[in-house]
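There's a structure below that I have some questions on.
Complex shown without one protein chain; remaining protein chains in place.
On to chain A.
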Amino acid sequence: MTRWIPSKKEKYGVAIYNYDSREEVELPLQIGDTVHILETCEGWYRGYTHRRKAKKGIFPASYIQLKEATVEGKGQHETVIPNELPLVQEVTTTLREWSSIWRQLYVNDNKEMFSRIRHMMYDLIEWRSQILSGTLPQDELKELKQKVTAKIDYGNRILDLDLVVRDEDGNILDPDQTSTISLFRAHEMALKRIEERIEEEKSQKHNIDINRQAKFAVTPSFSLFVTLKNVVCKIGEDAEVLMSLYDPIMSKFISENYLVRWASSGLPKDIDRLNNLKAVFTDLGSKDLKREKISFVCQIVRVGRMELKDNNTKKFTTGLRRPFGVAVMDVTDIITGKVDDEDKQHFIPFQPVAGENDFLQTVINKVIAAKEVNHKGQVWQPELQVP
């Protein structure tokens, strides 16, 4: 009959299958459990799992895959440290530490941190697999190590865990072997690096603004491309259509007028240009883009009689320019690039002048101020694009 002898070379292993204990003396195993083996006899090991160190029991050797490990201590009180790359070990312990915090985040319903930490953990797991696969060349390995340590440090910081101080290679500094001053300096540098990283992440939330600013820095001037498709409006006479950009806050026009002559028949005077009424408002600088609101204003000026209702043909005065109406559209979003507006046609409702003595300017102000324009079915149809 063989005795139980303390195991010499078999000290550390991992369970490759679930083992359900049938007797009190047996230790149940779950797949993936790491075990510390103390003694062996007849194909059985006696030991404990690192998950529950207090309970010791026996389990079959065939359920264990042995791994290399260094043993510290002797006899009853020995401890076992697996022989893996220190970085890999650090990742493993960090992941296990974070997982209990992550669960707590779930229970407290902290959704944002929960999903951030989840993604970080998945990244770390993937990188750890890559390192352990042993197939990466040296340069890539170094890069990956840096990525891993940066991620660990960042995660520890946002979870308010202890800061791990490293040297340039990413190894953890040993306080017994480094001087106090260099420890302190390394500590400072690590803190600074992590603060920078956090600032970067915060500013990524205002990503849109930064992207826009970057865009503006590159192209100092912009243009707005407008195509006028149609004016559906009963004027009864020839008219001039003036289109321009207007700043309602400062109450002034910021561009010149684009003039299209429109005949009384309802078509532009220049028939060949029917589908070709295009204009580009150029040279919009960053000052224009910073305006809070920009509106696209179309003014219609009727050319002809003094008063439209006048039916006395003999007493006509012709060639008088009378205000007819206004159509206004807010293009702030298009200009600032928030709305991607290629090939989109807009219908701008039209507001006629209230009385013969009304100025177009007042109508413009009224339309801008009003939220709902009672347009009675008369519309404009331009098409706008910002290249």
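Everything below uses one rule, namely that a residue touches a chain if its C-beta (ideal position, glycine included) is under 8 Å from a C-beta of that chain, and two chains touch if they have at least 3 such contacts; residues count from 1.
In this section, contacts and distances are computed from a predicted model.
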Missing subunit (named according to UniProt) among the choices "ELMO domain-containing protein", "Transmembrane channel-like protein", "Mediator of RNA polymerase II transcription subunit 4" or "Glutathione S-transferase": "ELMO domain-containing protein"
Those residues of chain A which, in the complete complex, touch the missing chain: 1-6, 14, 16-18, 23, 25, 30-34, 38-39, 41-44, 46, 54-56, 58, 60-63, 65, 67, 75-76, 92, 95-96, 99, 102-103, 106-109, 118, 121-122, 125-126, 128-129, 132-140
